[in-house]
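Data first, discussion second: the structure below is written as structure tokens.
Note that this complex is displayed minus one protein chain, with the remaining chains in position.
First chain written, first letter: the chains are A and B, and each begins at residue 1.
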Amino acid sequence: MNWIDKQRNIVDFALSSLLRRWRKNLALLCVYTFVVFIVASVVFFAEALKRDACLVLEGAPDVVVQRLIAGRHDLISSGHMEKLARITGVSDVKGRLWAYYFEPSVGANYTMVVTEEAAGRPGTVAIGAGVSRTLLAGQGDLIAFRGHDGAYVSLEVARVFPSSSELVSADLVEISEEDFRALFGLPEGIYTDLTLRVRNPKETVVVADKIRRLLPDTRPILREEILRTYEALFDWRGGIVLAIFAGAALAFIIFAWDKATSLTLEERREIGILKAVGWETSEVIVMKSWEGIVISLTAFLLGLVLAYVHVFFTSGTLFEPVLKGWAVLYPRFQPVPFIDPYQVATLFFLTVVPYTVATVIPSWGAATIDPDTIMRQ
Amino acid sequence: MRLRKSSAFIAFTVINVTGLALLFAHGALERQRQAPVLSEKKIMVERFGLTDLCLFTDARYTRNPAVADRSTPFQDNPLSLDYFPSGSILPPPPHLRAHELDR
Partner (left out) sequence: MSLIVLNGITKIFNRGRPDEFTALSDVSLEIEPRGLAVFRGPSGSGKTTLLSIVGCMAKPSAGRVLVKGREVTSLPDRFLTDIRRHTFGFIFQQLHLVRGISALENVILPAYPSGEGLASLRERGVRLLDLLGLAHRADTNVEWLSGGEAQRVAIARALINEPAIVIADEPTAHLDTKLSLDFMAAMERLKAEGKTILFASHDPLVYESTMVDRVLEMRDGRIVAERRAS
């Protein structure tokens, strides 16, 4: 227990030492905590969204086939469907009907989707909570959509999707095929794109290759690629994330610089006294390490706690303007707290360790002075 | 005797770690609690045949990045200011950045 008592004594002195310059150290702690808070918030938020996306989009079609004309996505005909269905390993080829609809009165973009379920109730739509918010429309209300010929078609809201599903459904308008074709003037046998299932997941890439050769004017998009799209969410190269990380890195460099250059005369004198009264060089360095650990560990823990509360209790209030951007319609959602322990550990090593090292290194030189230096002053 | 400084620090750190542990425990509980919501969303995705999350509705490219035109990330540059926050959070999908043409 001798070792523990020794460390506690040294911690006591390190704390005394910090308290003596409490103004500077408190300011340091606040800024440092804020940096950890911002970085941890981004990490938590991004991880939660990514994991949510990965789990939810597991339900996406195995392959989406889109037709390209002159470099742009174009409608696809049922002739393509038949060709696709003949490829071995492919099943369940379906035509997908979906569209973007711009509502000028509120300036919002909706996504209209056709489902088989909606076919049973023509004249009605089911809408996402975001659509409901922007139009102030609830169940039983009529919504007028402007058709391709300029005529308005009124459809009744049969249902509003639950708010818990906003991350996938906020801007959706579920509509029957009949109404969809009438609204947009699409003839039978024409679809937005095609989806299909591949019986053996290992064959997906082979199937995609066959599709490309069989139908040179199309491109297949694999579910695996869709998932990868969301892996890149909050990629560090993105503008905002880069700005945050660069800001955090800069703040940290300023700390380290301050630490490395600001071993004051007072601090040097103190180290000299410790050496003269019989502390070993290693004990002085341990003391300085504790100074660094106290600040950085506290900032790390506080920053992490605050970030958790921010992201998972207040739904990332600070990110809201960023996520809303210029959009009129945006999802309101409470991220599911997925936390990657590896990321927390990385954050720990990126905050506590470099700061402690930055505290210790300048003291190293001061701590190796001869103990008699102080006698000759 | 007065509270020892190192004891105060240890106590403070223990409180923080406990707080963090409680929050992470909350996370685990919440994940369990949200599991039905997640599977409900997954079913929705299957039913609608969706390929994307509804995160940003400000542009075609940001609403449906997975099925965006191959040329989209270059024509409607994701870092252009009209899609500023969303485009900088959601970079061009990897399969559009990769040399898909060569495959």
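Brief remarks on what is shown
Throughout what follows, a residue touches a chain if its C-beta (ideal position, glycine included) is under 8 Å from a C-beta of that chain, and two chains touch if they have at least 3 such contacts.
Fair warning: this is a prediction, and the values are worked out from it, not measured in the lab.
Only one of A:Ser16, A:Ser78, A:Gln139 or A:Thr314 touches the chain withheld from this view, namely A:Ser16.
Only one residue in the set A:Ala108, A:Leu274 or A:Val352 touches the chain that does not appear here, and it is A:Leu274.
On the side of chain A, the interface with the absent chain consists of residues 2-3, 5-6, 8-10, 12-13, 16, 19-20, 266, 269-270, 272-274, 276-283, 370-372, 374-377, using the contact rule stated above.
What we mean here is this: only the chains that are shown with their structure count from here on.
Across the complex, chain A meets chain B through its residues 8-9, 11-12, 15-16, 19, 49, 52-53, 55-61, 64, 66, 68, 71-73, 94, 96, 100, 108-109, 111, 113, 115, 117, 128, 130, 161-162, 164-172, 174, 193, 195, 209, 212, 219, 221-222, 225-226, 228-235, 237-242, 294, 297-298, 301-302, 304-305, 308-309, 312, 321-331, 336-339. Residue ranges on chain B touching chain A, taken from their complex, read 4-6, 8-9, 12-13, 16-17, 19-20, 23-24, 26-27, 30-31, 34, 37-38, 40-58, 60, 63-67, 69-71, 79, 82-91, 93-95, 100, 103.
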